[in-house]
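Have a look at this one.
The complex is shown incomplete by one protein chain, all other protein chains being positioned as in the whole.
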């Protein structure tokens, strides 16, 4: 939860535009280089930028996907090649950005949160994806190695998906964003399953671990909100930009992505309200349980304490206690005891405790 | 609650504009085909699209109502006929859309949530209705077979309701939307009845099942909010569109529908606040009950424990306990016991416990 | 609370613009017909519309006040006379409208909620008032017979109040609205009195009926909010309309009414927060009471249980219990008991329980 | 709290623009009459309007301050002199106005709430100040006699404060408003002190009166919010008016006052959140206390009840109870008792109760 803040602290004292990677270092970053036009696409994987760069031709669209951001010099090289502002480089490397869209003169910079669900640890994982969209290029910077965009690469090669190749860099960018937003629903589904699970436990067999489970649910919802809320804003901003970089037809598609984000938001807000309701039900469950415990105690106590008192009286070693010598003593006293029990029982029944 | 999210997951990985039905499959979809102009209306039911299409004439308005969305190829055929954008087809088939209004060049696309109340299971049912409104046609796509629009069909045939036939496709669309919104009030009434029922139980005979009942109420209110909130937005959007597809006179009617949606929202917000109040009252009821249980326990205990203690003292097998040999012993001890009881009673009365 | 929704259900299935009265039927509606100009006013009471209509003259302002809406044909007759849109007629008859202002070509339609306080049952009563304001006429439709507007009628007759007669129909409408809003403060005062009453009970002698009283307060506040909130919106809308029907000088007065509505809203929001505070205080009162009950139980128990235990030990029928034969036995044991009581008392005093 | 509403009720039934004083009557209203220009200022105190009026000269600025509003005829006379709209007179006399700014053709009307803190009764006092600002006059209407504006009067006389005399009536008005807003911070400081006091009591020695103290705090915060919130709105409105009455340089100063109001609002919202936190801490304190009481009870009971039970068994008058005749009886039984106590103690220590 707090990793984000602590990472940013690394940067304090450095002048703005300084390229410092704020994430955790991994091995060699993987570069996937794709050049395509309406006719076809050429793809190269590796980590040598220079050889790839040579293959660009006028009119082609170049898509460079970098997985792993720790090689700062590599990213600065790419930035120089595509004339990217130092602030953008700083934002790409700073993996704790708030999702946003920024317009620069020759390109559009988009930072998004990528959500993934680690079902083994039932843990939510938040990474960052940065997109730089120019007229003839798309740069995508991922924090981790993923297979997320493999499908899109296949479609670029595939003759069936000509539409994808025919449209501009903005359409490709839309497809990348769409892939990210679609994954949100997987995370939301996992979260929904968790809520249902906790709910069924609380209804059937509440226990003291529930409080912690609800607390963890709430934390994850908070984390998700922090990732999705600004996304809505950023995408909304994208819709109302002027048409230099985003074409009118792509805008139609982006509106669709925007709607999906809105739906994710709605679902999340519903989850939030539900987790609050769950806590209410859990707490009222504790109160009910308490009432029951106290009822049991009260019933047992109010039945046996008078009996004990009565027999204690006849256990006193003093003379002339009434009935003490009588042969009817036990029967009378015992009847009195039975009477007490019956009266108490009737009283409790009237109160609807038993 | 979560079905919605899980359905969307089916679509992850597919390129946008891919027609995939995300609902549950049923039998053969039923097509109702109606062509009308000011003079009269012709209606055809069946599932052969081609024969129906032939009957369209210049100047007539065509209304095609499809019940059941699983026959993807059928819907694609219709889409092709009326030149509908692939994204619209995708949205029609994806039955988990957020209610929205989208303007395309030749038509208006509206997605609404249809609410119905299954009184037997006291369950809320949310389906989707998609409308495509062109200059001379209205396409309505329903998820389930319903008799919802039968009245409108009758009115189209009926000579008394000439106004309906005289006005354009936008007026028909308004009538369809109006029918949907009117049904919201049936659901709200059912929900209101449920709230009143839970309320009267909590006031008269609260029990441990109340917490769950309130929880379920809250869930249903959340579900409804999620359906109605974006509706308001969508309809509001419709009111401020330019006048190519929605005529000025129809706009007057749509304003009316918008007001109804606002009223439904207001009622829902009131329900929401009431269910929160219900929970408060229920929880305070539990506290009051607890207080009463504890009072009973305390009264019984504080009366009999001193008596038991006193008689235990006289039950000790030790010599020279004061009064032990006295003939007055019992009377004195017994008086002391009665005194204790009376003093305790007075104390409790002073405290207003009894 | 829910009557509103249930009434609307009556209308489901009917085409829009159908005149159906959704309220409860009463006797004959009473029509008050007033025609006035700067010189004077003529008033007619009765239920024959036709005779009244004849008395209208060019340049005069006609005010028709109808009390009771169940005579649908009468209202349709009036509507026809003044060329009122079927949707307006529908809205007049549907007494569950959300307060709103609607502009039509020749008139302005305003729907307001009339609040009245039935002090006997301490019940809040919500009715509807519809106003149709044309250039030379004002139609007011009330649900019930009231004496609400008698003062205005008197002022119309009275030579002292010439200003009222000199200004247009919009000023009369303003006066009618002003009368309605003024009555809101009577209701708010009654509600404020109730809150103060509950408050003083909770502070002085809390009891289990308080929870229900607070719950009822909250419900009434919710009901009021639902009536007043949209009013603010509607009146705000009225202020920013173009000047065809509402003159600039009347607008000044309407701004005043708007301010009053805002003040009513503020007061209501304060009431809402106060009722929440009341519940908090009530619940904390229950907790405090519980603590006190438990303290009493604990003090009594912890004092007498050790005494009982000690005497039980000396009550055992076994040989060689220390002190058992001693003549000092009782004094020693009794001293021990007194010691226990004193120690316990000191402990409780240290804990500030007694 | 509710006085405001009840006062307004006095006015129900009267036509708008009727001058009715809604406050509580006091003695003779005091009029302070000041005429000034860049050279100097002349001040007259008394209650004869006419003699004062004669001293006005072309180009001078006249400031009339009226303390006490019950002399309705006096205020009507002034209103006539300065051509003030009847609605403004009504608003001046109605001391329960919502703070607002209203533009009229020849003057600006401002209504503010004056807050003062009666430290003796630790009570918040809300009065009203109405300002009428014309090109060459400022009228200020106060509900009570105060010395609030004495400083400003001195500055007007004083040659050191020439700036005040040199600028227009709008600057004087600003100075009056500034004085009022400055007093808000005195009230906020008093409230802050109260919060700190309650806070330190709750932390150190919570008692049952705390709930009421928090409740009263909340009420006062509500009252303040109701006074300050609309003020912000009104002053914001003042900033964006056209420049006929408020000069550009005065606007700079008003922006400062606006900032102060915003700061007062921020502080108040913080107080609101803090009082909510206080209640939470108080309630959790009650729960903790309860837990401790119950622990004490449980420890005492679970230690002595088994001892009592064991000795009761050996107190039975039946033959052949094991050990009963043995000389080791007491030692064995007593050891068993000690064992029970030790075991219980260990159990409680493990549970961290002792």
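All chains are identified by letter, namely A, B, C and D, in their written order; residue positions are counted from 1 within each chain.
We adopt the following convention: a contact is a pair of C-beta atoms (placed from the backbone, for glycine too) under 8 Å apart; a residue touches a chain by one contact, two chains touch by 3 or more.
A quick note: this is a predicted structure, and the numbers were derived from the prediction, not measured.
Across the complete structure, the visible chains that the omitted chain touches are A, D.
For the chain left out of this panel, the touching residue among A:144, A:222 or A:252 is A:222.
Among the residues D:153, D:175 or D:218, only D:175 touches the chain that is left out of the figure. Residues of chain A in touch with the missing chain: 1-2, 4-6, 8-9, 11-13, 15-16, 85, 87, 91, 96-98, 100, 102, 104, 205, 208, 211-212, 215, 218-219, 222-223, 225-226, 229-230, 279, 282-283, 286-287, 289-290, 292-294, 296-297, 300-301, 304-305, 307-308, 311-312, 314-317, 321, 323-327, 329-330, 333, 337.
Remark: the residues of chain D touching the chain excluded from display are 151, 155, 161, 164, 174-175, 178, 182-183, 185-186, 188-189, 192-193, 195-196, 203, 252-253, 255-256, 259, 262-263, 266-267, 270, 273-274, 277, 280-281, 283-285, 287-288, 290-291, 294-295, 297-298, 301-302, 305-306, 308-309, 312-313, 315-322, 351-353.
Convention: only the chains that are shown with their structure count from here on.
Overlaying chain B on chain C by C-alpha atoms takes a rotation of 70 degrees, rounded in steps of 5. At the interface between chain C and chain D, under half of the residue numbers appear on both sides, which makes the contact a different-residue one. Inter-chain spacing, taken between the CA centroids of chain A and chain C, is 41 Å. The centroid of the Cα atoms in chain C and the matching centroid in chain D are 26 Å apart.
Residue positions of chain A touching 2 or more other chains: 315.
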